[in-house]
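Take this structure first; my questions come after.
One chain of protein is taken out of this complex; the other chains stay put.
Chain IDs A and B follow the sequence of writing; residue 1 opens each chain.
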Amino acid sequence: MLAPFFPPAERELDMLQLTLLVFLPAIFALILLVWPSRFREGMRWLALFGAAGTLAVALCTLVDYHRLLDSQSDRDTRSLYHPDTRLDHRADEALERTATNRSFLSDDLIVRRPWVSKFDVDYALGVDGISLALVLLTALVTFFALIASWKIETNLRGYLILILILESGVLGAFLSLDLFLFYVFYEVMLMPMFFLIGLWGGQRRKYAAIKFVIYTLVGSVGLLAAIISLYTVDVRDFVPQETARAKVRQVQRAHQDWNTEQVNAQAEVHTFDAQTLSKVGQAVMLVLSGQEDRLTTRDSKANTPNSVPLFAPGVNREAAIAHLKSQSICTPTHQYILFALLILGFAVKVPIVPLHSWLPDAHVEAPTPISMILAGVLLKLGGYGLLRFAFPICPWAADQLSWYVGLIGVIGIVYGALVAMGQTDFKRLLAYSSVSHMGYVVLGLACWSSGTKSEYWQWGVNGALFQMLSHGITSAGLFFVVGVIYDRAHHRDLDRFGGLKEPMPVYSGLSAILFFASMGLPGLCGFVGEFQVMLAAWNYCWFLGTLSMLATILTAGYLLWAWQRVFLGVNPLTAKYPDVSAREATVLIPLAILTVILGVIPGLAVFQWTEPSVTGWIENLSKLKP
Amino acid sequence: MFNPFDFAEHPGRAYLVATLLPLIPVLLLLFAATIRNMARSRSGTDSFASRIYWLFGGDQPLKTGGTLSILFLLGSFGLSVWGLLQFHEEAHTYHDFPQEFATRWSERGDWLRIGTSKTIRPATALEIGYHIDQLTALMFTMVTGIGSLIFIYSLGYMKRETEDTVDDHVAHTTRRGRFGRFYLYLSLFAFSMLNLLIADNLFQIFVGWELVGVCSFFLIGFYYERKSASSAANKAFLVNRVGDAGLLIAMAIAFASFGTLNIQELGGRIGGSQPVELSHGLWILMGLGLFLGCVGKSAQIPLQTWLPDAMEGPTPVSALIHAATMVAAGVYLAGRCYPLFAPEVFLTIAYCGLITMLVSASIALVMTDIKRVLAFSTCSQLGMMMLALGIGAWTAGLLHLLTHAFFKALLFLGAGSVIHGCHEEQDLRQMGGLRRKMPVTAYTMLIGVLAISGMPFFSGWYSKDQILSAAMGASLSNHLHALLFLGPLLTAGLTAFYMFRLWFLAFAGEPRNRTVYNHARESPWSMKWPLIILALGSIGVAWGWPLWDAEASYLGHHLHEAEPILNHPAFSHAHILAEEYHVVAGGLALLAGVLGAGYAWSRYGRHAPTAAQLQEPRGLLAKRWYFDDVYDFVFLRGTQKLAEQAASADRSSPERPRRFTLDGAMSGLASLVQRGGHALRRTQTGQVRQYVLVLVLTLIGLLGMLSVLAR
Partner (left out) sequence: MADVGLAPFQILAAFLFACGVACFITKRNAIGLLMGVELVLNAANLNLVAAARFVPGLRIEGQVFAIIVIVLAAAEAAVALAIFLNFYNNHATVDVDAANDLKG
């Protein structure tokens, strides 16, 4: 975006751009820290300005990413679908560049700098359609959450700073390619959330905040264990050989009396790079499923469409396979444990039943804007983690266990819907509906089908990604809807509302759009993702598919019932409520319009730039299964 | 660049434009309503907002909205008439060029595409598109035509809603008028329904399907202050959702097996015989799923319970949505997906239709609410159409769909006129003798009654006659299915009986309630004109030459051109028999109708019953065969109980911790850790000497271990 303003020789702008995208909110948080207390209203505007700036940078990145997709074309494929624009290809290239110290200059929207060289930790950020979708969602929801926060009075400065830091953490987590960096960002957002719930929450805010932190930390432990275990893997055959040779030289220098064999044995290369580790995972899957003859190097002349080139150029294929087999990562037990740890780590965030019980408490106690961020953004980290890390890094275990993962998703869908039906607290109902809706994400990811019928899985993954987006928008909107009525009624008891449609027509109309979007009405965004997931799920397993379809009845049931109790009927208590204010409309109307746009032209609005990434993802994984 | 007005190359695009036209008033009304409502709080001041408020209609609810909607729908109607004429012309001129004809009248494009490949592979796209054939063209014209009439009728019927404040006597409250909102929903409905009609694939049909459902939801719950209305709306939506789940399953099967949802392609791949792509069981399941969707929308047993309750909506809505168009969508879809059904599914359709037909007709016999009689009659007639489809009488079933739309819309509008004239009185027992007060309503309704009873030369006769003769053929070709003829025959008699009963009770004899009678008045012209036009349609829409030949209906002939060719031996045999025994079947049907009408006359017409004679109906029929009670008990309560159980099984609160819940179990794990901590706490005595002792002992232990290991 900024490219035209700089001469080509100095284009290191994607570094600047992505770093800015991640840290702009934090910068504004710093400014807020020293902002004079006299200008209290200015704080709100400053924070909002920061969020808007972040949104603007995110949109610029979208434009840049689209330009990147557009820059390569290929006769054989649809435009925007060139393989070189895929994240793993770009990441490979960046690794190569870093290894050979050629230059950092590039405009491929990948940033890679050594950060803690001692432990091979890189500051690695990168954008593709999958992460960009969620980055945009984050920037958008945070922006609206800040508008929704206008009524916050107590300790305003701290509140705004925490929200901005939270945004930085989330954006960083979505953008980082390095597992260590991801983990750091993942933990960074924990503390702001803890304080935001624990200080600005409702009656039982401390209980909810501690519950949230403990659950999330349990997940984080799983994640940390998995990351450390991945770091122990020797990836020398998967990284550019310059890196491996440099390692050999380093060992030689330290132990000059060793012979070559000893040096070679000691010169292990470790990495936190998710793309490299996913290559290892894919190779392991091929070995474990007895297809190791398909494994080749990336520069091999003998590559056929059937071969899977995973090893780095210049690697001896046989030796590499033997080396891989000698490692413990290449055992079923290790793979299962690794996958289980990763799933545990992300399941808490999704959340997957039975690890969901932090969610209702956190939602009920959190102030409205925080609920919006929690449901709209934080839950997506779980789905994103599954999509970006758990599945590509342990494909073998994911494939073996995919039915169970799908089953867990379906249990979440049905169970969440049933429990939601039994609630009397509006927010709690929405919290459980989140559990139900996020079940579709898990189900969509789990519909693993083989390379010949990968279209259906692709529908599922596309659906899962879109479902995350649409749920982010509708749930943020719906939590704001609750917030609006809470400001007037000062309670959230569904049985004590009623008759809101008459005094608050605009509010009801906008809520109706969000309600029906959440219900999965065609023409609104909730439908698109769910429908794709259902198509995929049926093809994967009729049982899971049928259950997910029947659950739509339950979904309609609890939402309509809530709709009736809140908006319909006559209630003298609510008859004098004023309709939405201009500020409230500023939040609700754009969300409602987005809901409609995403529902009517999802292809143009979203899939156009997310689908190439998902296609790449699917092509990498589905071909592992004959 | 896509030019939707390129009618010369693609005359089918006229239908596209016609479909989109009603969307314009929807957007305009939405926009205006939002602005107006946002500005309302400032209406008293002298601000800019106030001026905006008065610009957009002020306190009076958007009267222009009605006119606007009518104009746009009339535009659609005009386009559809042009399209119909053009289509008939081209059907002949392009007879030998089916390829060109198809490209002129159907187009498809991607809505979503996945994958890198430029070549289209199966299961990589969700498409949208339109496909016009005789059925679509006729249905489209019918929907826009009747729709326009009902839109106009609503100007009069909903007049009360144009006022600043409206008293709702049922809910005992006053509220603002909702004229604009009414037309908003109606226009949105028109768009969705038309979208459903022109769709060439199941996905798009599903989209329209759900959208009409949601419009129906809002319109049934139009008087949402009333608990009964909002509950009825919920019921309608939920019951339809059950059907939609079936439709989803069917779509998933089709997509998984064929990789496409395009109906023409699917029809080509299946065409009535077992396709290689899927097993017989799945084939049946797919048909049943599709049919379940139709069952939900067309209110067939077992999902019929929502339709009578849906009468809580304003009467024009009942006429448009719950009689003429939306509920007919089920039959339409069954007709569209005709080539996709397995023989077993046809049988299911036939018997499902049969049961619905008989059960609903029997309930209609005892209902006293004028709209409920009509609602059950609608169920019954839709059942008859389903039966016709199930026995292979495609043309007859869909012809009945078209003719039924006219006379049922007429009957509902007539009933609406009565209700409007009698100030919201719907109970037949309070009426009587109204023909003197409202002659136009009375006699147009009589035409409707005659038409639905299948009296000769009225439109209903042509379609019913065809259905009956087809049914006779089916039952003669296989005597096991004799019920498939006896059922419709009986229903013909019952229909005549309850329709004449309705007419006699409402219009004939002496008034039973003087207050109602004295205040009754004829409706305004905006309501009478639609009645008259629909009455003309009810008489003549199915006419052909010679008039007395029931098979000569032009409409029927045109429909017949669109009939999918099925290679189904049982059907062809039945067709031959139906031709043979046509006269017998027609005669029997007429006889049944006359007998039913005569019996109604002898009970209610010859000497009008007094109010005392008309007891509150009791028993099985009045309880609607206990369907509602059983469903309430099993499904509604069952689900609620289950939900409550689930909710209480999920949660424990810190104030009252409960171990045996999911949350409690998780907290139990946490408390285990806590208890472990408490146990370990004892070891921290605070005695320095003790610590040192432990330290030294540990040191000695470690040294010992080291010395043992080092050896």
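Just so we're on the same page, contacts are C-beta pairs under 8 Å (C-beta built on N, C-alpha and C of every residue); 3 or more make two chains touch, one makes a residue touch a chain.
Keep in mind that what you see is a predicted model, and the values were worked out from it rather than measured.
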Contact list for the unshown chain, restricted to visible chains: B
Selected from B:Thr93, B:Thr174 or B:Thr685 as touching the chain missing from the view: B:Thr685
Footprint left on subunit B by the chain that the document does not show: 681-682, 684-689, 692-693, 696
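Please note the rule applied: only the chains that are shown with their structure count from here on.
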Inter-centroid spacing, subunit B versus subunit A (mean Cα positions, whole Å): 39
Of all residues in subunit A, those that touch subunit B in their complex: 76-78, 81, 204, 207, 214, 353-355, 357, 360, 415, 418-423, 455-456, 458-459, 462, 499, 501-502, 505-506, 509, 516, 521-523, 527-528, 531, 534-535, 537-539, 545-546, 549-550, 552-554, 556-558, 560-561, 564, 567-570, 578-580, 582, 585, 589, 602-603, 607, 611-612, 614-615, 619
Subunit B residues touching subunit A - in the complex, by the definition given at the top: 30, 33-34, 37-38, 40-41, 110-118, 121-124, 171-173, 175-176, 206-207, 210-211, 214, 217, 221, 224-225, 227, 230-231, 234, 237-238, 241-242, 244-245, 248-249, 251-253, 255-256, 259, 639-640, 642-648, 650-651, 654, 662-663, 665-666, 670
